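Here the complex is missing one protein chain, while the rest keep their positions.
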Amino acid sequence: MTDAISISQAQLRFGETAALDGVSLAIPNGSCFGIVGESGSGKTTLMRAVLGLQKLDRGEIRILGKPLLHGRAALKERAGFIQPIFQDPAASLSPRSRIRTLMDEVGTVLREPLAATHERLHVILNRLGLPPGVVDKYPHEISGGQARRVAIARALLMKPSILIADEPTAGLDVSVQGDLLNLLQDIRRSQHITLVIISHNLAIVRLIAENAAVMRAGKVVEAGEVGSLFGSPQDAYTRELLAAWPSVSAAK
Amino acid sequence: MAISLRDLSVDYTLPQGTAHALRGVSLDIRKGQMLGLVGESGSGKSTVAFALMGLLANNARVTSGTATIEGRSFDLTKRNATADLRGRGMAMIFQDPMLSLNPVFTIGTQLCEVLRRRAPGSDRKTRVAMAQDALAKVKLSNPQRRMNQYPHELSGGMRQRVVIAMALLSEPALLIADEPTTALDVTVEAQIMREIIGLRDRIGCAVLLITHSLGLVTEYCDAISVLYAGEKLESGTVKEVQRQPGHPYTRMLFDCEVPIDCERHADASENRFTVIAGELPDPRQRPPGCIFNGRCDVSFEDCAVIDPGDYPIGNHAGHSARCLRLQTP
């Protein structure tokens, strides 16, 4: 079986600093994969490279076996496979367009009759627990939680097989972050989507992902199945990260 | 009691009406103790800090509240009530250290400035030595060089250390840390928290740690107060509150935390995250009864009508919560 995403020897420099320093990763199809690391570890740069938003200096990225190319034709083809969920999904909705317009755009890209798009959208909105009337609103007229769901609905409308979520819980209160994570898990299971979660939150990754990689300074320091990765970390940095994590259960 | 805050209420005047950000919040912090004030966004936790420091926005008004700091009483409804405590009796660490640092002066100049106000009459040489010493105490590498550097030349964690050094030099009775590590990485967070603890132990001040992270509170604090929609729902020692949360909100909040050592189930459907359903009540119109009523999982009829008082829990002094279920008939 081909991997959903395979990265080999990815290298990228921004001036003096190496943002990616020989990263190789294989993300199996249909799995949930976590990438953890602190700021400056290169995890977001890696995601941007996988999405084609950032060109690599050296190395290769393959998505579902096909090498990642730049250019409009390649982008168009890729858009149907892989979609991002941005750090602040609410900010990924164009502020001066109605949500209906944004959804219709997806239909236009897919060269699908609008009626078909609307039908699929109706199903998706229903599954995400959004009222159908939400499409007539502007992004600033809906709540933050709804905007997050709308952004996810839009990504799903593209029928992707891979979703990449960058810090999906950043800035969220603990009482609502679970809602989003449960939703992502449900989507992943019901649509057989490969889910990549990039996060600094180790506890969440440990619970949601099957495999994970720990990044530091543009390198993958350790990767593997989450149970062994977090249960018996081999690398000193992974151990340091785990030890520093302020956890409720750590209290005596 | 080194610090006590009584019945603090703050209103914000907004174009859509008056929002009650805080309603009758009282806190007590003992000398040498760290109190964690936990709350989610919209709970008003930062407003507590700003009201104490007298740094509230122009559209905010303190409608009631007194603070007692080291035996002196301050009426917070007066503008600039605590002005002469700023920089001496009280110090504050913000989430963004650049708020406390002036970008056009060197670290050394700013630290010496603190000392000049703190100990007038001291000569420059002693001040520089003391400032350098403070930087060394907060474990900033190469303090001598840092003295001549500007804030922008340092990393976020290093800047936060400088701010802690400033607090150290001003020897406050109360240190307020408002989300001091939210912008930092976990490994740096742990270091900064250790420095704050070190500072507390060194000068024996009271620390008010304002945070959204229960993890930080349980790991580093002695006592905890839980704030929800402008009201304090529970307070007590961290140990007691964690062992036996008196308020359903506190319990649900603890349930939402994902422990780092939580093992993953092979069956993905078993890996559920806990959620508190519902939304914050409108801050302009407080619903009658308990403020948490709409989202509570154990509420009963009276909860929608009776505003609960602060009931003690068990026989542990200082542990109390505002939940009708704790009322002893």
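Chains here go by letter, A and B, matching the order in which they are written, and residues are numbered from 1 within each.
Convention: contacts are C-beta pairs under 8 Å (C-beta built on N, C-alpha and C of every residue); 3 or more make two chains touch, one makes a residue touch a chain.
One rule holds for everything that comes next: contacts and distances are computed from a predicted model.
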Protein name as given in UniProt for the chain not displayed, "2Fe-2S iron-sulfur cluster protein", "Peptide/nickel transport system permease protein", "Ferredoxin" or "Carbon monoxide dehydrogenase subunit G (CoxG)": "Peptide/nickel transport system permease protein"
Displayed partners of the chain not shown (whole complex): A
Absent-chain contact - pick from A:S6, A:S41, A:Q83 or A:Q146: A:Q83
Options A:S8, A:S39 or A:T101, residue touching the unrepresented chain: A:T101
Chain not shown: contacting residue from A:L68, A:L93 or A:L241: A:L93
Chain A residues that touch the omitted chain in the full complex: 51, 53, 72, 75-76, 78-79, 83-84, 86-89, 91-97, 101, 105-106, 108-109, 151, 154, 158
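Assume only the chains that are shown with their structure count from here on.
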Distance from chain B to chain A - Cα centre to Cα centre, in angstrom: 33
Touching residues (chain side chain A, partner chain B) in the complex: 32, 38-39, 143, 173-179, 181-182, 185, 188-189, 200-204, 206-210, 226-227, 230-231, 240-252
Chain B - residues contacting chain A, complex: 40-41, 185-190, 193, 212-216, 218-220, 238-239, 242, 252-254, 256-264, 268-269, 271-276, 279
